[in-house]
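Shown next, in structure tokens, is the structure this report addresses.
A single protein chain has been removed from this complex, and every other one stays in its place.
Chains: A, B and C, in written order; residue numbering restarts at 1 for each.
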């Protein structure tokens, strides 16, 4: 059993990475040649990776133009998607074409919050309830302690959830252009330490009691937002659907009912088709945290037939976590992708959220239509690997 | 509005990719230099990407050695993790060390199934019920039609779910070393076409009615498995926990109760800590479909204090979707990572599933301990970006 | 602190009840005069109540005629409903009228199973998996032991659910005209004792591991039925809806979409309106276990607009627990109500299930229409208490 080598002074270097690739080869007999092929400057990676050894190259395709009518994103965008799944880019591309021809996708960020949810235990439920009142009355003090740790994060409010002799507090912050999980962790820890110093009778507290709910889908996040809450909407003329996708508005709508019913029965985190596909692909391309696909892939599809017989289609993404600053956004390839979208830098997180929301809607429309028109399997035979 | 260029004859070439990067620069003003820096041979990418333009480089670190006591994976493994989130590799590495010192992680694949779930509508619920009986009686015929489309896939059984005048059938297949979503789509479509030709009275059918539930967490998958159902287990001596993680078995156990309660209240897809982190990182490194983080990140943590006061800890992953063939597994960097794990090629999918299961458990232990010991925020300050 | 008096030899007598009423008066100062007013013969109550003290009188109204087109219930029924909630009977009555005028409600029992779900713990997940295989191979032996304890109950199959080092078995029985919870408890206990005597390596077992899920709503029951799975269906002509309920088919359908969406967001056990109302009222009137409202009130509403513009409406009740034998069915008032429905005695449980299914649909239609037409509040002002 041999430990992975580390060079103590400056570990995120080309040399240290080479050491580790050599080490891996010695241990496993496999040369990591392609893994070592990178244009990333190791000096830029401190804070992104430990035991840096090289890179995974993920194929990247462009889809679009995607016509977006947002409050932050306006116009046509070429969307970079990094994936290894054949058909994915083609399918999103097809949806982007149809929605573009329909006049584009209206999209809005309707809520915004990042959480850390500590929990406090007391001797009894009654004491826990009293603590809850104290927290409400001391909100301004708590806010002050939390915000003292960050230039960007603002404590919006604190939700309270009560069970047994516990009080779970859910601190809601806005975090600017960062995803903010670490920022709100630090801020909430400071706030909790102050609370613990002020309030007698706390039996025990933890910085997270699993009501945040980080890297996890939850009904709570669906109700109360984590990251951005994004709604994308589009009205697709029946004529256009028939022409481009070989389905009618009425059939799409009937299928939506059946998908709703199936999702209800299966108790899914998403009554739509495959938003995880588009989200994962854009996340990897733009330096978002791919683990957040867990919660960001939750979605609520809702459709209506208009009086004119056209198809109103909307996707609500209740917990889309995006950043245009921090995380992987500064890495060379990811940065280029963000720049291409005009989403690098300050005050761009909402813009990126809108572009992703619109992308998701385009992909939902495309896959739903393919299932309906019987194109699903054949398209994978055209584009995908023959398995 | 300009379309992304395509060269009709052979589109997945270095030249076509260069065309598109130029096009992107003309359209957006951004040069995709790093995106163009790749050692992947475009000829190997047909079936993985459309509109191939370049790659996203995702930093890769090694964690381990991870000591695995599986039925397919035995011994020490160096686990490649591709991520942009500082602290992640360090945290998993820490968990691997402690579990290794505890004697390693026992892990088993306890179920295996990949689904496609078509839906059939009838004039009434009664007719839908009769159809269900017909399906049961004609299972062997249906199986024959389905399996005629694939060398590898085997139709295990068909679950039936009834609501209103619909019958949702959930075809369960084993798919060898492939993840199998496309394979089971093709097989099920063939089966459904045969059914539709044989059974009068089907009002309408769709190849998917959202009970598969592809790229989505669902209670149904938690109960009945999608991909591999993996359980990882470890007994951590109290002494070791105190020494290495500065927590006691008893405190970890008490914390688990609180996390269970929080997860129950929030109604999460996972009562554990952050399995999405480890899964996403290994998925990207080994060419798995990152969108499957949506369902693969579901997990059930269960802990017990042993009679000796040590910590029995287990993670059940009910829908872990992994492949060692097909998808992104043949790409150059991903292939190297799979080879390093001894997971490339035939009869290796269970081995990879076991390694990922053990990885997840190591990471759960590490993060839980960090929250408990108050190391969480400080470790992110050490390893993460200063935000 | 004084114990409630018991006469040891024959406790369920008029005298013992009088003793207890006197005792209550001494202890609390309140005379239980009305509670003592009963025509039930105490001799018939052994097995229904302990510390028998009298009765609660619940007002009973008739609704109907309800036109049922079932496989067991055919024709018009006057439905006894016991409730204290003003408007309830009137509302169901209204729905019965409209559905009658629409030609009646088609209703079918499409599945039938009563469960006990023991759990077995092992040293490891792998051993739990092996046990599962053993159970599958020994199904006939297990069935024999279970069925030896009952004349009526038949063990249909055993589902298996795996998590950590546990194996949860869900024994599915048919139980004739009884609800069967006790019957399946006894049968499963006998089966488990045999299993425990045959299979080495069981660490611990419990007769219930909370996957039955008795007196509780669960997603599992929604998927796999507990008691009867009943679907009621009706096509309501648009013209009739406008005339009788002052709503159009189209508006009802649009409202259904909104109710589906709200229910999805709130994560309810029922996307319909108020099936618990009808179920509780008929349950109390007919001697069913009112606690089973917990699981029986779960329902799935599904509507469609037909090509003719009429309203197809269906209710699926996945876990309706009814009996026409045992429980409270033999009590004097309850027996009269069952007789009035032609549901007392052998082979009548499905008939009762169908009548209740149809009742629920009638009530759903009525309340939905009232909300839509703006009659909801005013009707409560007409019929309900002024609060």
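One rule holds in what follows: a contact is a pair of C-beta atoms (placed from the backbone, for glycine too) under 8 Å apart; a residue touches a chain by one contact, two chains touch by 3 or more.
Only a predicted model underlies this, so the values are computations on that prediction, with no experimental measurement involved.
Chemist: From the list C:95, C:287 or C:357, pick the residue that touches the absent chain.
Modeler: From the options C:95, C:287 or C:357, the contact with the absent chain belongs to C:287.
Chemist: Suppose we count only contacts with the excluded chain; which residues of chain A make the list?
Modeler: Touch with the absent chain occurs at residues 71, 106, 108, 110-111, 124-126, 128-129, 161-165, 219-220, 223, 229, 231, 233, 267, 300, 302, 314, 316, 318.
Chemist: What chain B residues would touch the chain not displayed?
Modeler: That gives, for chain B, the contact residues 219, 222-223, 254, 257, 260-261, 264-267, 271, 300, 302, 304.
Here is the rule we use: only the chains that are shown with their structure count from here on.
Chemist: Given the contact rule stated at the top, which pair of chains has the most C-beta pairs in contact?
Modeler: Ranked by contacting C-beta pairs, first place goes to A-B.
Chemist: Just give me the whole-number Å value for how far the CA centre of chain A lies from that of chain B.
Modeler: Centres of chain A and chain B (C-alpha means) sit 17 Å apart.
Chemist: Taking the mean of the CA coordinates per chain, how far is chain B from chain C in Å?
Modeler: Roughly 39 Å separates the two chain centres.
Chemist: When you check chain A against every other chain, which residues touch at least two of them?
Modeler: Correct list: 219, 254, 260-261, 265-267, 271.
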